[in-house]
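Structure in structure tokens, see below.
Of the protein chains in this complex, all but one are displayed in their positions.
Coming up: subunit A.
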Amino acid sequence: MKTYTYTEKKDTRSGFGAGLTELGRTNPNVVALCADLIGSLKMDKFIEENPERFFQIGIAEANMMSIAAGLTIGGKIPFTGTFANFSTGRVYDQIRQSIAYSNKNVKICASHAGLTLGEDGATHQILEDIGLMKMLPGMTVINTCDYNQTKAATIAIAEHEGPVYLRFGRPAVPVFTPEDQKFEIGKAITLTEGTDVTIVATGHLVWEALEASKALHQKGISAEVINIHTIKPLDEQAILNSVAKTGCVVTAEEHNILGGLGESVARTLALHKPTPQEFVATNDTFGESGTPAQLMEKYGLNSTSIVEKAKTVIQRKQ
């Protein structure tokens, strides 16, 4: 079994900051907007190097989203930065009308997604954003798993014409994807090959899925782990190819069970190959204050939970 290791932990938002900095040097049309969270989004270096291409909007996210739409009309490629909650739920109508329906080339970059925002609690821990964004026609939805992938995704979406939602997080997590791995929107990455169960994971849950596959291996269970960084458009073929071998699937995400990756996978399977599926996700609930690790354990979003769901789903086969 292919195994993955890491030498350091870094936050995915720093990957965004690094990617944005590189874009600042390579693409003169890239501009950045922020609603009073420069430090949290790691936008400092871009701003330092390109002060004229940065727009500090203040605490006014609705204004930020619509200004971003306006900037595209002059040929700019705006990257907006704020927390996931304020990037989506707070400004849904601005995104819907001025960005998605108007097909504007805005990159909505959202940090502090999910429970791992931690101590600030449920007001700031959005678990509905993937659902909100994937329902918008024409919106590409990406949730990256580590620093390197977030950096690569940030750079890749500048080349994609059309609105994109790029979701990442706050805590330091293992860096395990290759630094030079090209990011292909909509192309799943199979991390381990297996025959007994498919684990389809996104975001912070990808590392947990790899940990789960190790634990399963020790119990004699062969798990295939797929990193779905792009939730929309979904790489349906990669999922179907995998379940053709394994016959069952566990989906894992730091998001509500309603509206997330799991539902997209279930829809794909229902249409093409009905297959037993178990879900690792929050169960139609808000989060709460706590450390990221405590929260992920309490709400069942870790490798232990993936292992249990894998065992369950394997028993549901035939």
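Convention: a residue touches a chain if its C-beta (ideal position, glycine included) is under 8 Å from a C-beta of that chain, and two chains touch if they have at least 3 such contacts; residues count from 1.
As a working rule, contacts and distances are computed from a predicted model.
Asks: Pick, from "Cytochrome c oxidase subunit 1", "Transketolase", "CU044_5270 family protein" or "NADH-quinone oxidoreductase subunit J", the protein name that UniProt gives for the chain of this complex that is not shown.
Replies: Not shown, but named in UniProt as "Transketolase".
Asks: From the listed residues A:66, A:88, A:149 or A:198, report the one that touches the chain absent from this view.
Replies: Checking each option in A:66, A:88, A:149 or A:198, the one touching the absent chain turns out to be A:66.
Asks: Taking the full complex into account, find the residue in A:10, A:42, A:76 or A:309 that is in contact with the omitted chain.
Replies: A:76
Asks: Quickly run down the residues of subunit A that touch the omitted chain.
Replies: Residues touching the hidden chain, for subunit A, are 31, 52-53, 55, 57-58, 60, 62-63, 65-76, 78, 93-94, 96-98, 101-104.
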